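Every protein chain except one is present and positioned as in the full complex.
And then chain A:
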Amino acid sequence: MEEVWKEINLASLHQRRQLNIDHEPLNQELPPLSSSTQHGSFLPPPATVLSLNPHSIDTHFDESSRFGCSEKKRSQDSDESRGDRRHKRMTKNRESAVRSRARKQAYINELELEIVHLQKENARLKRQEEQLKMAEATQHQTKKILQRSWTCPF
């Protein structure tokens, strides 16, 4: 029990020294730490307990609460923003993946169309070549005999 009170005493002493609250001088309130028999009357009131000096408690409470709560709020914020950031990153990555797949598919589809087009053109050109070859062959046959092909202009 005494250890608990000692701890609370130490804690409040630490806080008061930090916050530099200038109400009652510290030495009046705080008992010597070594003494174990005086814990009843001379211990400073813990910060959470209402005391006769409302000012000190208010500022004390405010500072500590502000300090404590803002700390909690900051970590909450960063937790939330971390989650938000992760979520944003996920959606951005998802959209990028969709674009990448669309890009790939568009290119593939274009290549397939080109293949069909080129196959048709190839077939057409081959047929044309065949026809020209046949036409040339028949022309050659008729040209084996000497013929007058041009008449003198005058």
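Definition applied: a residue touches a chain if its C-beta (ideal position, glycine included) is under 8 Å from a C-beta of that chain, and two chains touch if they have at least 3 such contacts; residues count from 1.
Following the convention adopted for this analysis, contacts and distances are computed from a predicted model.
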Considering the UniProt annotation of the chain absent from this complex, which name among "Flowering locus T", "Thioredoxin reductase 1, cytoplasmic", "Cyclosome subunit 8" or "GPI alpha-1,4-mannosyltransferase I, catalytic subunit" applies?
"Flowering locus T"
Omitted-chain contact residue, chosen from A:Ser78, A:Gln105 or A:Gln119
A:Gln105
On chain A, what residues meet the omitted chain?
92, 95-96, 99-100, 102-103, 105-107, 109-111, 113-114
